[in-house]
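Quick one: the structure is below, questions incoming.
Here the complex is missing a single protein chain, while all its other protein chains stay put.
Showing chain A:
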């Protein structure tokens, strides 16, 4: 993970309370400070909206993967049962599609799950060899951490630190990668 250059310097506001950090996002933003990201030990509803993150489109990907799974099984059952080796079973059509609905459904679910989770991992840059950028190790435990990229803000370090404190940060630290 090195899309940040060596000199990337962050100011890290550490909050004790999920409700405080949610309000703090709005306050810090209205003070004109650009927030890099907020890291939390559990999902806080409305935090992504407050930060202005766009709504995820992963649902579209999931749908397309599901459709692919469905069409794969439609093709496979059609090819095997209707075309390559047609058999008359129980006096029905070779391609007796109602009997294939269960397998079509299963493959739809399988492709949706694997494709969607794969997309999620890729789009978030997650993988077994990824070293995460941890601004504060407690952000996976009990603290709520707001990271401010100093190079992306015009205000001085001290100014931003006081904005963070005013918004309820219990600590303000410097983190350099």
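To be clear about the criterion, a residue touches a chain if its C-beta (ideal position, glycine included) is under 8 Å from a C-beta of that chain, and two chains touch if they have at least 3 such contacts; residues count from 1.
Please note the rule applied: contacts and distances are computed from a predicted model.
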According to its UniProt record, what is the protein name of the omitted chain, chosen from "Hydrogenase", "Transport permease protein", "Ligase-associated DNA damage response DEXH box helicase" or "ABC-type dipeptide transporter"? "Hydrogenase"
Absent-chain interface residues of chain A come out as 1, 11-12, 14, 16-19, 37-44, 47-48, 51, 53, 56, 58-59, 62, 66, 76-77, 80-81, 84-85, 87, 89-90, 96, 99-100, 102-103, 105-107, 109-110, 112-114, 116-117, 120-121, 123-134, 136-143, 157-158, 161, 171-175
